[in-house]
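Heads up, this is only part of the complex; the chains shown haven't been moved.
Chain IDs A and B follow the sequence of writing; residue 1 opens each chain.
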Amino acid sequence: MSENLSVTVWNEYRHERDSDEVAEVYPDGIHAAVAEGFEERGFETRTATLDDPEHGLSEGVLKDTDVLTWWGHRAHEEVSDHVVDRVVERVRDGMGLLVLHSGHYSKPFKRLMGTSCALKWREADEKERIWVVEPGHPIASGLPEHIEVPEAEMYGERFDVPAPDELVFTSWFEGGEVFRSGCCYNRGSGKVFYFRPGHETYPIYYRDDIRDVLANAAEWAAPSDGPEPFFGNADPLEDV
Amino acid sequence: MSENLSVTVWNEYRHERDSDEVAEVYPDGIHAAVAEGFEERGFETRTATLDDPEHGLSEGVLKDTDVLTWWGHRAHEEVSDHVVDRVVERVRDGMGLLVLHSGHYSKPFKRLMGTSCALKWREADEKERIWVVEPGHPIASGLPEHIEVPEAEMYGERFDVPAPDELVFTSWFEGGEVFRSGCCYNRGSGKVFYFRPGHETYPIYYRDDIRDVLANAAEWAAPSDGPEPFFGNADPLEDV
């Protein structure tokens, strides 16, 4: 199935160019590492970044995209509202959206959630254990009961999002917090998956298990072929 | 319980002043009819309208409001984004919001839902039957199995909202459509209830059963006294 799906991997791509520490982990950018995972798994993959024209997300690119992944961190405000409108509109029309880690504060995610999307965080190189709480969900396919990430940035509850339509993962942190780290949402005819792991200073997007989750999520979030609803003034179907 | 709750009834209040047909049904405005229902049931009630300064929704008013009801139709775009920010922020802090009928297209509701909130509609004086699908829900308290509205504007599915956290009512229409007409949402620490019935040309807000639903909804949506979450950089609770 995956070979027919077209994934666009979006990245802010600033940390990697400004910081030696980050460049050492992701020399070609986080998007290159994320895209490699999709390519290995047979998806048609392209990348786009903030500093590309139209952020790399023209009408044409979005039209050709089944699933968009989003990583941003410090430049959320530089993403143009016009492009955000376009992304959000395309999600409502059926495109899948995978929001990664610090993307929780991105404009498209906040717009689609309707909440602040705030959380607790800490950078302390601590252990994260990602538990599968819904083993029958397609996003958990092929996974063990938990994934251990030896060094992670902590995100802790309260995560200010609407209760997910389906909760697939919950994280445990060494420092004492928990987090709903794999959250599924339906918005319009599209699907959104928030996945917590990943930070610019940790090589998390090179891991096979993390890439498997993203590939599963892309298959889950891919557009389906349902009816396009008519909205507006409608004639009666029965005598009134 | 209700006597301690403070309800602010917000109304666009334009149709009633411009149209004789509407003024005949709601001579003092829709807000007056909605407010009367709350007063009768012991709530502390005030009203506010679009053309009041700050649309009647100053910081002070919102701070003193437990539950805000919202009716708007043709002037959604005239509501200032600044006031919308304030309303949305206050909902996330715990204020209840009851969105009435054509308020489905209001700025606060669309902002809190993250979707288009579009639907089918028709003005044909047709019958609506509002079925209780969740009889154990507090918003259904004291109601019969269904409420019949002899003449209503039709709203039909697809209603482009996130699947409600709890679905209390579903409507049947004479012309052949169905509609999820009583939808509960949690957003931040606040609660939102969308309730379909009511239109400027029908005397629906004078009905006791409709007023009972709104009173139940206000009690359900009232702020609770839960923890105010800390967001941001958090110290570990365990040794890392």
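We adopt the following convention: a residue touches a chain if its C-beta (ideal position, glycine included) is under 8 Å from a C-beta of that chain, and two chains touch if they have at least 3 such contacts.
This structure is a prediction, so every number in the text was calculated from the model and none was measured.
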### Query
What number of copies does the complete complex in this structure file have, with 2 given?
4
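In this section, only the chains that are shown with their structure count from here on.
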### Message
Quick check for you: after a Cα superposition of subunit A on subunit B, what is the rotation angle, between 0 and 180°, in steps of 5?
### Response
180
### Query
So, what's the distance in Å between the C-alpha centres of subunit B and subunit A?
32
#### Entry: Touching residues (chain side subunit B, partner subunit A) in the complex
92, 111-116, 118-122, 124-126, 154, 156-158, 160, 162-163, 165, 174-177, 185-188, 227, 229-238, 240
